[in-house]
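Reviewing the structure listed below.
Removed from the display is one protein chain of the complex; every other protein chain stays in position.
Chain naming follows the written order as A and B, and within any one chain the residues start at number 1.
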Amino acid sequence: MDKRKSIISIRNVTKRFGPVVAVDDASLEIMEGEFFALLGPSGCGKTTLLRMLAGFETPTEGDIIIDGQDMTDVAPNRRPVNMVFQSYAVFPHMTVARNVGYGLRVTGVPAAEIRERVREALALVKLEGFEERMPTQLSGGQRQRVALARALVKRPKVLLLDEPLSALDAKLREAMQMELVRLQRSVGITFVIVTHDQDEALSMANRIAVMDAGKVRQIAPPADLYEFPNSRFVAGFIGKVNLLDGRVAGFEDGRLLVDVRGLDRIAVPYGGSAQGEISIAVRPEKIRLERTPPANGRIAIRGRVREVAYYGDESHVFVENPTGFTVTANVPNEARTTTPAVAIGDELWLSWDPADTLVLTE
Amino acid sequence: MKDWRRDKLAFSIFTLPATAWLVVFFTLPLALIWVYSFGDRGPQGQTIITFSLENYARAVEWIHLGIILKSVWIATIATAICVILGFPLALGIAFAPQRWKNPLLLLVILPFWTNLLIRTYAWIAVLRTRGFLNFGLEWAHDQIAWFLALIGLPDVLGRFQPLELLYNQPAVVIGLVYVHLPFLVLPLYATLERLDKSYLEASLDLGASQWRTFLSVLVPLALPGIVSGTLLVFILSLGTYLTPDLLGGPDSQMIGNLIARQFGSSRDWPFGSALSFLLLYAVFIFLWVRATVAARSRGGVGV
Partner (left out) sequence: MSEIAIPSEAALVKRRRRRRSTPLEYGRKRWIQLIVALNFLFLYFPIVSLIAFSFNDSRRNVTWQGFTLKYYEMAFKNDALHQAFLNSMIVAFTSTVVSTLLGTMLGLALYRYRFPGRGPFEGWVHLPIVVPEVCLGVALLAFFAWVNIPLGLFTITVSHIAFSIPFVAVVIRARMAGFDESLEEASRDLGASGWQTFWNVTFPYMVPGVVAGALLAFTLSLDDFVITFFTSGPGSTTFPIKIYSMVRFSVTPEVNAASTVLIVVTLALTVSAMLIQARTGKKIDTHG
């Protein structure tokens, strides 16, 4: 399927720190030229995995292949890989120019070439003219761009970024997100970022690997991850989701029959096979709210509005079903009005297309 | 922090006793010998105030200048050796596994808690002609000679000549290094410990070798700590008295001993006072340099 070359191959990599297993038998392939994200809650092992790619940790088991060569035991200063650190690590005792040129100086590149490439790199990150400034005179965002230039000037095969946006404020973060994507596209090399923020990963990456407690749970492009999560964890970690318990009652016409507490038996189109206790899930934005019973063919729940959370562009409506569980629906505030469409205490119908149902077996 | 006027009574009670004590038994004595330094030794050995700079002039006469310069030389060598030994020690502890750090630090401080006199004279047993070091060297010498005889080679070593390691400059240097090592290691350790390791990782990541990283990144960033510790050891070594007194010989007397002699056998208190103040001025100058370096570094590093 993929005509692109695999630039990083992580094979059954495990990392233990004493009794703690930070990375547990992780395997994945990263393709040349893609923007890849390692996403997960803190402590899931994503940073450890990144540091193993850079060479600052050695896998306890498994191998790391970079551009066809086994780099598992290779020292960090001999890998065709460069990293932008979370704290940026811009050398405080050197000017911007000497910082950016550092990696070229220590590998013996001639001075004239260094000057030229430093100028190029600074132009790439929109810091022209900053050569003689000292890092103490720069803002956080500017220092980050120096760190980027410093890494990119070496023309690595892969650029690693450790939580690149966590230290920036909200407005700057959004601008930087687009900046990084633009940069990656114009330079054309593979970017691997580590983040705990799913919005970042979803908006920037071509493919995302979701990690939890050292294990890689799912690897997929953002839309696939969001619409077709492979587990309760991934479904719950990416975006919001309504989770209901159910029991498989049978299989008919390519559709799974599931008994869900509080609902009639539902029929969900499902390609695989499942049995026993499973979870049924649906994303809040797929749910429609109505005051009259919904059309046939949709899965429907009746309930009473318990809470409405207003977010300006949309409202999250919490509807409680007589059997006791609560379902959230996202309603866009389409009309320009201050009277809410939905009030607490209203009796409503929630409904969604069976095809929008997620069947989660783990 | 409150303004003192709000609690005048408490403030006075807290500060006056200690201040009075220090004024009477610290400042006053020093002021006294400062005055003496401009005086002259009278016929019966007492001090006459003459308001002359004669004593200071005498201090820079060659015989005395020689001792002063020698003191500076000894202090410099001792400081250099301290850095050579202490830097790797501080480095090793700062980058050791977490659970080893505190025990190692404790081990470095422990000798420091024993009496200075004892710590110094302990070296006599090690350095003297029939001391541990020579004993060990003699043993090694005999082993080599025995081995040479075994394989039939002629005895090129000859008789064992013990090294003269006591009552001379090397002894004083060793003693000074021994006593002042913790003063370099501990502040340097603190600086290295606080250093953000990602600077070192970034340097490696960009392709620099370990050695290059050490020279271009670690040393510049640790420099304030290095300078601070070095100056401290130098200042302490310059003003030392006991070490050259116990371990030194006629060629290794330092400023402190010269000063003491003026108040002892030489009975030339004015001259001794002048010398004391020259030492004090030197100490203050170096302290001021140290403070300036510390203040300047606080503004720059740590981005």
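Just so it is clear, a contact is a pair of C-beta atoms (placed from the backbone, for glycine too) under 8 Å apart; a residue touches a chain by one contact, two chains touch by 3 or more.
Computed from a predicted structure; not experimentally measured.
Engineer: Among B:123, B:167 or B:183, choose the residue that contacts the chain missing from this document, as touch is defined above.
Structural biologist: B:123
Engineer: Contact with the hidden chain only, please: which subunit B residues?
Structural biologist: Answer for subunit B: residues 1-4, 7, 10-11, 13-15, 17-19, 21-22, 25-30, 32-33, 36, 85-86, 88-89, 91-97, 100, 104, 107-108, 110-111, 113-119, 121-126, 130-132, 135, 178, 181, 197, 200-201, 204, 210, 235, 238-242, 246, 256, 259-260, 262-263, 269, 272-273, 276-277, 279-280, 283, 287 touch the chain left out.
Here is the rule we use: only the chains that are shown with their structure count from here on.
Engineer: From the mean C-alpha coordinate of subunit A to that of subunit B, what's the distance rounded to whole Å?
Structural biologist: Between these chains, centre-to-centre, one finds 57 Å.
Engineer: Touching subunit A in the complex: which residues of subunit B?
Structural biologist: Spelled out, the residues of subunit B in touch with subunit A are 196, 198-199, 201-209, 212, 216-217, 220-221, 300-303.
Engineer: If you look only at subunit A, which of its residues touch subunit B in the complex?
Structural biologist: These residues of subunit A touch subunit B: 54-56, 75-78, 81-83, 85-87, 89-93, 102-103, 106-107, 135-136, 143, 147, 150-151, 154.
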